[in-house]
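Here the structure is laid out as structure tokens; the discussion comes afterwards.
Note that one protein chain is taken out, while the other chains of the complex remain in position.
Think of it as A, B and C in the order they're written, each chain with its own count starting at 1.
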Amino acid sequence: MLIPSLQIYLLVGAVLFTTGLLCMVTKRNAIGVLMGVELILTASNINFVAFSRYGKLGLDGQLVSLFVIVLAAGEAAIALAIAMNFYNNFETIDVDRASNLKG
Amino acid sequence: MGLIWVIATLVPLAAFVVQILFGSVLKRANAYIATGAIGFSFFLSTMGMLWYASFKPGVLSPPGHHAHHEEVVEGAGAAGHADHSHDGEAGEATDHGHEDAGHDSEADHGPVNPVAFEGSISWATLIRGEDTLSKVLRENPALGDLIGPEDLREEGPGVVSVGYRIDNITALMFFMVTLIATCIHVYSMGYMDHEPRYGRFFAYLSLFCFSMLALVVSNNFFQVFMCWELVGLCSYFLIGFYYEKKSASCAANKAFITNRIGDVGFIVGLMVLFSTFGTFSFSEIFTPEGMLNPELAAKADTFWLTVAGIGIFVGCVGKSAQFPLHVWLPDAMEGPTPVSALIHAATMVAAGVYLIARSFPLFTPEALLVITYIGGITLFVAATIAIVATDIKKALAYSTVSQLGYMVMVLGIGGWIAGLMHLITHAFFKALLFLCSGSVIHGTGTQEMPQMGGLYKKMPKTALTMLVGVLCISGFPLTSGFYSKDAIIAQVLAYGESNPEHTFILLLPGISAGITAFYMFRLWFMTFVGTPRDKHVHDHAHESGDLMTVPLVILACCAFLAAGVPWLGLPIPSLESFIGFGQPAAADSGQFAGLTARAHELHGVASVVASGCALLGTVLAVAIYWKGYLSPSEAQRQFPRVYDLLINKWYFDEIYRYLAVRPAMAFGRMVAWFDKNVIDGALDGSADLTVRGSNFEGRFDLGIVDGMVNWIGSTFFETGVSLKRVQTGWLRGYVVTIALGAVALVALGAFLYTP
Amino acid sequence: MSLLVSNVLFTCLVLLTAVPAVMVVITQHIVRAACWLLLSLAGAAGLFFFLGADFVGATQLLIYVGGTLVLVIFGVMLTATGPFVNLRASSGDWAMSVLVGFSLLAIVTFGIAQPTWFNPAMFEDSGPTRASTNRIGMAFLGFPEENPTPAHPAEKEDVLVDPPKHVGVGYLLPFEVISVHLVLVLVGAAYLARAKQRPKRETA
């Protein structure tokens, strides 16, 4: 039984962040990487809102998380467009193959 | 009430705007709009004129009696002229005027003020002078509450304004212009029926009418000048209406450029005037009774006054086609015939004469002498050219120039009434003549008189109405032309009596009266009488439709009766009395003192002279062109030099070519040479110098500057090459690196942090 | 009683957020990963509601779950042909990434648990800001909050009764910037994703 407190929220955020990071690292699918990004953003949102409730962040936490959500939507749209383009050009979605820019 | 004229002025403008905006939609309705607008203006100006007559009852009295009451009545009686058979009534009218002293208080105190209404809105201030009102206000600040700011907007010195000024001349000109323009509009609906650009033609006509009406109504020189230019612009449009024809566009250019030459003079005159007087307003420059404002005149130098007067007159020379600048008017015949009628009768050329009459008190005796001589030369030269003209419209054009010469000349010798009277009567019969010739051209399809002849049977209405016009212009008794020409000759005689040194120039009107009768009858006979000279033309000739003949009939009646019906002895005021009401005092004082009265005395002689000359010319024309007693080709063979001179229009175009065009071209070539050799040479030299400098600088650039840049670039390039292995392109590796970095940083921070 | 229920609910929400997130990493099937992600994000929305941030929670649902995630699924379906559904990373990668991930988690957890910075007096429950919708809107419109701690009773209805006392910048500028940014993103996305001729297979 968990009792709501700032630490729990921060812990959930940390778990989400770590899983998001792992997702980005272990997924070779470009869209999997995108999912990792979404998880990381959600983790940060949870932290913002939690601090907004428990900390001195006040309304600013909610507002910042709103901005993050909206920007994430735009970012997802762009990322998907890039993924589509990537898929169209290379006929694969494997990010490991996308190394044309390597030195 | 003065607004009635303002509205009458603006209606054609409104029609023009509508036609320009919606012309392509309205198509033929353009004609109805234009005609309706000018017809409405005519209606308004008729109302206005009647109203003016009731407002200024003195206008209905015989001429000249205001200024020289006693003498005129006696003089008129002594002259025994039919014009003054109603002297008794005139006396009564004078008594009536006494009773109406409250109504028109100046009527019985000698000089009379013909101005009925005047109003203006200021437009721009050229000189910010302190007017009386603001001075009063400055000295008495307490008055500020009583006088609102709108009172301060009075026209002060140096204010350019738009306004109207209604006197008898304005009312009369309005009546004449709108009446003739209405006839011409109606006529044009028939004449221009098959033209493309039908709508545009009427739009131009509307603008033309507006310009002329605004010119007539204006109360200051500046507005006159603006309308003056507008009139010129419209004439440019209309003369060049058939712009597909090279000759038409050339004629339009010629008219425009010639007018610009005159306008330069006008502008110079206006500038001199403004810098002398500081105002453009008529009411400030002239006193109500028609003298130069003595306050202003005291400031003015006679020399500059003369310059101003001659400058303004040069403008008139351009617009009214006087001697050196008359060459555009015959060429302007390239425009459609109704336009010719409008230009020659009502609008453009009348503007010049109108301006001379308007600014009459301004002219110094020297300026007037110039006017007289120019007018005299014009009237004679044009009349002689008209003798040999074969194009029916050109003949009429030269006759216009000649008649304008009459007006200008007689104005120059103080015949203010005679000049304006001739302006009005001439407007009617010249409009008539032009429309008749248009009808002939419309019916036959040619303008050359040698191809016509015997058209009387084919187009009787045209022939008869034109005969009326010919009789009028020749000055046959009882026609309007008789009265106006008679007045001119009387004035000339009166002037000649007192100034015998100018007798030579004063002979010209008499001689030209004969020549006028000669060439006009020549025109009529060649066109309508005798055997057809061109079978083809004659077969195709036909009478024009009602739209064209009805205006002809109306104009014929007007032309015949324009000077009033003094021969009937009815107590109806004649044209002369109407004009005479507003005669400026300047035309009857100074060197012209008593001249009007003397002219009245000489009416009898003058009428005999004028009629005699006309009869002579007529007889000659009958003998040559109708009965064929004399052969024109014989005369041509016997006087080859004279004929060459006349057929080449006194070599004016050639003279201008040698005096103006060739020198201008030569000067142009000289300038071109200078440009090519001196200026271009200098430019080439500097370009060469620049090239040499650039070569040197290029070497410096390549060697030193580029070398440095290349060295920096290659250094960075090598650094980049050595660093590029860091970029693995392995996306997930980057993430791992970032995470590792973060962990390392936090660990490091934790290790280093000591609370 | 009520507290117990809410604690149970909270526990459920935490689990709903964290466990699917782990599943997203573990599962190799990309479509299932997306579905796990849905659950995780919905759980996060529930946490937002639980935190009293109704508006943020609803926005999370509407935009993240209803919009972004559907887009992601679209992307998956458009690209998930045969071999790409189950792309696997090598075991070495796994080992390394798990190592890095857990060290990060350990450090963060260690940080959270540090009593040295976590001063309870500093972080106290300021209660749910139920009336926050109106305040969020006012903040977007450029009226900054006067008092971050809720002075009003929590249950006060959000009809605007007392207009803000002073007018400042607030979040108007970020709001505008974000709006313009979104438009640009949409245009850019449309440009990138527009139908193009698929290029011939590259040989090099």
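The definition used in the following text is that a contact is a pair of C-beta atoms (placed from the backbone, for glycine too) under 8 Å apart; a residue touches a chain by one contact, two chains touch by 3 or more.
Definition applied: contacts and distances are computed from a predicted model.
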Matching the hidden chain's UniProt record against "Acyl-CoA dehydrogenase", "ATPase component of ABC-type sugar transport system", "Dipeptide ABC transporter ATP-binding protein" or "NADH-quinone oxidoreductase subunit H" returns "NADH-quinone oxidoreductase subunit H"
Displayed chains in contact with the omitted chain are C
Of the candidates C:V14, C:A42, C:A139 or C:V185, the residue in contact with the absent chain is C:A42
Per the whole complex, from C:A18, C:A44 or C:I73 the residue touching the absent chain is C:I73
Missing-chain contacts on chain C, rising order, are 1-2, 5-6, 9, 31-32, 35, 38, 42, 49, 52, 54-55, 58-59, 61-62, 65-67, 69-70, 73-74, 77, 128, 130-131, 133-134, 155, 157-160
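Note that only the chains that are shown with their structure count from here on.
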When centres are defined as mean Cα positions, the distance from chain B to chain C in whole Å is 84
Per the C-alpha centroid definition, the whole-Å distance linking chain A and chain C comes out as 8
Residues of chain A that touch at least two other chains are 21, 25-26, 28
Going by residue number, chain B touches two or more other chains at 732, 736, 739
Interface with chain A, chain B side, in the complex: residues 723-732, 735-736, 739
Within their complex, chain A touches chain C through residues 1-4, 6-12, 14-23, 25-32, 34-35, 38-39, 42, 45-46, 49-50, 52-60, 62-63, 65-67, 69-78, 80-85, 87-89, 91-94
Per the touch rule, the chain C residues reaching chain B in their complex are 89, 93, 96-97, 100-101, 103-104, 107, 111, 116
